[in-house]
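The complex appears here minus one protein chain, its other protein chains still in place.
The letters A, B and C name the chains in turn, as written, and every chain counts its residues from 1.
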Amino acid sequence: MSGKDHFAIATQPIQVQAAVDFAADDAHGAADLFIGTVRNVNLGKAVKGVSYDVFDELTINVFRELAIEARQRWGDKLNIYIEHYKGRLDILGVSILIAVSSPHKDESFKACRFIIEEIKHRAPIWKQEHYLDGDSDWVQGHALCSHGPVSYDDKPIPESHKHCKHY
Amino acid sequence: MSGKDHFAIATQPIQVQAAVDFAADDAHGAADLFIGTVRNVNLGKAVKGVSYDVFDELTINVFRELAIEARQRWGDKLNIYIEHYKGRLDILGVSILIAVSSPHKDESFKACRFIIEEIKHRAPIWKQEHYLDGDSDWVQGHALCSHGPVSYDDKPIPESHKHCKHY
Amino acid sequence: MTSNDKLNISVQLFGAFRRVHPRPVELCIERNTKIKAVKSALESALRELNPAFDDTELLSKSVLANNQKIYQDDDVIEESASIAILLPVCGG
Partner (left out) sequence: MTSNDKLNISVQLFGAFRRVHPRPVELCIERNTKIKAVKSALESALRELNPAFDDTELLSKSVLANNQKIYQDDDVIEESASIAILLPVCGG
C-alpha cells in the first residue's frame, strides 16, 4: 500500500506538530523533518522579513511530482508532508516544512533532502527580502525548465538537461 | 559565538515542539529533525512495544562528544537538541528526537544524520522488544569500543579503528 | 476578439513582474500560436502597459506555464486559457 501525501500553500503560521502527526505510521520507524525559517541576514544585508509569492496550482503540482519521484527512488511507503508559506514572514517565521516518514531512516533522510533541493529549483515560488534599511528586493533564483529532477541526484546529468542553467 | 545544546534522557513523552523552539535561531535558516518511533514489526515479528534501558550519565557524555564532533565538521553555530527515551513505549512512541539548526541547510542535514548514526553505535542504550505473541527479546546491537566516530564518515577508516566490529 | 481563430490568453504575473504591472495581462492571439510568439506578444503588452518597462532580461530568463506544467518554446496554445510567466524561482 502506498504512503499518503499532504500538500499545501499556507497563509497561516505553519505548525510542526501537524506534520509529525500526519507522518506518524505504525509501520514506520523514522521521520525526517526539514524546517526552513527566515534568518536575519542574507549576503551581508540585515533582513527584517521576507514575502513569498506563490503560483499555487503549479506549485502543488510540483509537490505531487516530487512525491511520485521520491517514492520511485525510496519506496512506495513514504508518507510525505509539504507546506510552503505564502505572504509575509518576520525573522524566525517558518517558510517551508517537509516531513517524510519511512520504515527505516535512510529513506526518510534522503527523500526529505531530495524534496527540499528540488523545490528550490522547480516550484514556482519567489522571495522578496525586506531589509532593515527600508529597502526590499526580489531574490535572484533558479531558472525553470520543463524537465524533471534537477539537483540532488547521484546519477549523471542526462544529455537532455545539460543546457539547463541549474546544472 | 558557539551554538547551544540540550541533552536529555526522557521518561515522559518526548515533545517535538520543544525541540523546534530550542533550535530556533535568528541567524539560522534551516533545521533538520530526526524522529525515531516504535514500529509494529521487526525482522518479521509483530511488535507491540519496546523498552529502552539507558546508562544515563555516559549517554549524556556521548551526546556531548557528538555535539563537539558535529561542530568541528559543520561549524560552531549549530544548535543541537538530543533526547532519548528510557522506559517502555507502545507502537508510535517516540524513542529519539534530534534537532539541528544551522545558518544553511546542508550542515543541519549532515549533522543530524551523523548524530543519529553515531548514537546507534556509541550511546549505551539497549532495546528490548515485546512481541504480540507474549515473548520479549533484547535486540542484538553494536559492540562498543573506546574510539571516536565510527560510522557515518566520508573519511577513510583510521588504522586504529580497523579491528572494531562496527566497521 | 472571440472569433474562432482568436484566443484570449490571460497571463498571471508573479514576483518581480508584479512591479511591472499589478494585474494579469490580457493577450489576444491567433489559435495555435507557438509559445515563443506568445512570449513576444507578452513583451509588447507589458511595454504598452508600463512604458518604463525595459528589462527584457527579465523575460528572457522566464518561462510560460499553465496550472499543470511548464511550456516548451514549440508548444502551441490551442484554447483560450489562463497561463503564467515565471521568473527564476527561489522557494524553500
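The definition used in the following text is that a residue touches a chain if its C-beta (ideal position, glycine included) is under 8 Å from a C-beta of that chain, and two chains touch if they have at least 3 such contacts.
Since the model is a prediction, treat every value here as computed from it, not as a measurement.
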I'd like the shown chains that the missing chain touches, ordered by label.
B
With the missing chain put back, which residues of chain B would touch it? List them for me.
36, 52-55, 57-59, 61, 84, 95-96, 116, 119-128, 138-146
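The working rule: only the chains that are shown with their structure count from here on.
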Distance between chain centroids, defined by C-alpha means - chain A, chain B (Å):
24
In whole angstrom, what separates the CA-based centres of chain B and chain C?
50
Multi-chain contact sites of chain B, meaning residues that touch two or more partners:
none
Chain C: which residues touch two or more other chains?
none
